[in-house]
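With one protein chain held back, the other chains of the complex are shown just where they sit.
We just call them A, B, C, D and E in the order they show up, numbering each chain from 1.
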């Protein structure tokens, strides 16, 4: 099993969620995060003083998937999250050694 | 060393924390997250318009553990976080190649 | 490729960010988290009742790096985040099987 | 020449402060309903009215509204507040039973607060997409070309609607219908918020909306009871009517909402109260307290239902200025034609239910119609010209980013 | 027949607005202390009082409180505000030294604001678990069966406690003891919040509580100084007394808190001020400013210590309505028996410390006791019946989810 983590633009979250539903993913976990990268932040003005905010709000999506579904899920995320503008974000895949559904204790694929 | 990540119901967080203390876990990191899954969200009403909120607030717990402790910690989490109702959440285990305690630079098990 | 995750004291975040820039890291993702560990929390008073808050606000930093950069990045984080006081936090390294830049679909090192 | 009355002066001084306080109250009533990235933009659009409109009012606005310029518009006699420093000054038309027992400059200050909040009401409709620079221009022009004339027609004893016998105690037409129609005209030009109606746009902080409601209700006592321009029985009647209508409208809205949506919401309670306050505004000094309760109940229910209009006709009146202020204002202005009672105020007329026949109702209809047509047409032209020249609306990136950052280089919370 | 006094009318118009504003203030004072998922529920329970109680007051409440129905309850003479539109109306018992120099309908409106905020005070005790539907019923019934009678006893010159010589300038018994006892009765029935006392339930936003405190303090000037029903020396005395007691109580609470808990908290400062305002309420127009300081200091300390009561007896008065309003009200009402001074108000009596002996103190004790017994018994019965029929409390899922979502289908912040 794998854990796919994606950093996307917040206003793309809903689309990605729908796309994942489409790709028969039954769940995901989302975190509001601050991203730093090529996409520059913004400048704020406070009583005549300008200051630079480097971080940009992003949504971090975690999805546990069976090995076989990895590619399909990656594609779904990348296709829907893409705007083509800098700051679209990253996706990465990490190996998962075990996963359980707390409610039932089911392990592995049944946990999803 | 392994990283155990658990998604649990927020009101279960304190119990889980106590259980982990019991299991001699000396630390953890918790994030407020939004979960999507089988547990349906809720409906809100705004001036005659109904809209569906798919996401449910959850707590995300990360615990670094030595290989030998994995099972004990998993059990502790699953047992205490379980309510038997849909939405209890997931736990998963990811391999960790190295871990350090920033204060001392200690590595591996000593970092915990 | 590896994913380095660091838990640091919030007021150290900016320094760490600068240090990572120095180490030629072009991006990172930061989450506000609550930490539990040796560092004790604090006590609050509410109308004559005292209660203990175990959790301490921390910043969680995620950095995707090429294998060759792991050590440099770890050192940069550990050196700048260290205050020597309890609660400085942890850093750990997790293997990454694949990573993509959403904007371009570039994979692996080009995704960074 | 009448003596100034200290008690009445004390009350109108207070009422002026109360009405001033309503504009920040409105800013938060609206600000809580928008998303967090647009809240400063909303607050600023409202608070800025306190800046620009006030100065314009002193320069020409007041004079155009209350100067002796005939039936349709005032004149420049009081431009730059000329002569207003004179404590014995009598304003044109304010004689005999309308004689002022307060300083003319206090009347000017009191009326200024109405001139400030009226355009502020519009900002609820254009939420989340109005360009600040364009709002500055629109606000200034609208205040002079739309507000002052309508105020003259209805409030000045020299105005044609006043003389025709149309009644408007505190601004049902001048303030609420006027602002509501203007809001409609502008949203037709500016268009919908991106994502509306598909994407949900939940209020980012309803507590702000609730505290705004509290401030509005509080201030409305100054708005309506202050319009008695004295500390007397009429002010007391207007005060209790104002309160009773707000209370009844809250109940009216919540009951219908509960039946239709299954829940009585806090936003519904707040919205209903405001709807009642709007509807009672023209009636406050002309009806009995029991009539006020009926007017409130009806207004609460009607305004709730009126929210469906925007869906039916597919325009995006973001915070329902049309449903609450236009529809609420019309409801109150017309119901006055039924409930007006000369036993409450001998300077008024009897409505249908008090043996006055349909005459007053007819005049009310004329006042409503005239305000709607004039305000819509002139506002539409002004907004169109601004849209074609400088653009009313922020660009897509700015709208995504939020008004706070794009218009003011600020973030509300950090 | 007395002339209306414009100055006094101006002040009571203002005071009425100020007291109205206290209810939203209270809503936020409480709302800040609850957890974020319950805040709208709290705000709504308070603001809804402005809706329901107002209408009921107009229909029958006022008449039952101030009608000429004998010593224990009014009558229906003023039901539906009959005759109240008459500016020359004299209310029963308000003659000679009590003659009103303001319109009767203004008095009615002013008293309405007291009727609104009194039940609102209760909601602090039942925080986080009271079912909204049940609150609606409880509120309406309580307002008529409990509030109106007690108001008649104490405030109406026809009432038995008034005639017995018990003093209550602005509502120590009618408002604070009454609400505090009712809160106690209800929490005994509704039970504890889930997780209390083990789970910490920290305030979700103390700034809300602080702004609520500011609004309450501000409005309390209308509450107490307005109760002079005129713009005169007595009102001025009541105003400074109100302020001094609040100030001293803040200090009293903070000092004791600092000694016992090691910290002077902002919530403590706010709570202390409110405790002082409660305690001075019955005394405001009967004592000297220095006495007010002493009363405040004592009230601040006593109320802080009274918070321990709920722990000792194991009931869950969530936001300490008992400690602040019941205990604070008793403290003020009884201290008045010592500090009352006819040099301040010739219509009052001298307390123990001013050579009046124990007579006033005895009457105060009777008033306190009678209010406690009556309010507790009747409230307990009403609440019990509601609990057995529709249930006072939300179910477990709803309590976990929060009142905002479960009762109103809303979330406060997003």
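Here, contacts are C-beta pairs under 8 Å (C-beta built on N, C-alpha and C of every residue); 3 or more make two chains touch, one makes a residue touch a chain.
Values in this document were obtained by computation on a predicted structure and should not be read as measured data.
Enquirer: Wait, the hidden chain, what does it touch out of the ones we have here?
Expert: Visible chains that the missing one touches: A, C, D, E.
Enquirer: From the listed residues E:57, E:217, E:338 or E:374, report the one that touches the chain absent from this view.
Expert: E:217
Enquirer: Could you tell me which of E:70, E:207 or E:357 touches the chain that is not displayed?
Expert: E:207
Enquirer: For subunit D, which residues reach the chain that was dropped from this view?
Expert: Residues touching the hidden chain, for subunit D, are 4-11, 13-14, 16-17, 20-21, 23-25, 27-28, 31, 39-40, 43-44, 47-48, 50-55, 58, 80-81, 84-85, 87, 102-103, 105-106, 108-109, 112, 132, 208, 211, 215, 231, 404, 407-414.
Enquirer: If the missing chain were put back, which residues of subunit A would it touch?
Expert: 44-53
Enquirer: Which subunit E residues touch the hidden chain?
Expert: 5-8, 10-11, 14, 18, 202-207, 210-211, 213-215, 217-218, 221-222, 225, 230-233, 235-237, 239-240, 243-244, 246-248, 250-251, 254, 261-267, 269-270, 272-273, 288-290, 293, 343-344
By definition in this document, only the chains that are shown with their structure count from here on.
Enquirer: In terms of touching chains, how many steps apart are subunit B and subunit E, taking the shortest path?
Expert: So the least number of steps between the two chains is 1.
Enquirer: Show which chains lie in contact with subunit B and also with subunit C.
Expert: Touching subunit B and subunit C alike, sorted by label: A, E.
Enquirer: Same or different for subunit A and subunit B, when you check if over half of the residue numbers at their contact belong to both copies?
Expert: Subunit A and subunit B contact each other through largely non-matching residue numbers.
Enquirer: Among the chains in this structure, which pair is joined by the largest number of C-beta pairs in contact?
Expert: After counting contacts between each pair of chains, the winner is D-E.
Enquirer: When the centre of a chain is set as the mean of its C-alpha atoms, what distance in Å lies between subunit A and subunit C?
Expert: Computed from C-alpha means, the inter-chain centre distance equals 18 Å.
Enquirer: Hey, how far is the Cα centre of subunit A from the one of subunit D, in Å?
Expert: Spacing between the chain centres: roughly 46 Å.
Enquirer: Check each residue of subunit C and list the ones that touch at least two other chains.
Expert: Where subunit C meets two or more other chains at a single residue, that happens at 31, 94-95.
Enquirer: Two or more other chains in contact with one residue: find those residues in subunit D.
Expert: 202-203, 261-263, 265, 267
Enquirer: Per the touch rule above, enumerate the chain pairs that touch, sorted by label.
Expert: Pairs satisfying the touch definition: A-B, A-C, A-D, B-C, B-D, B-E, C-E, D-E.
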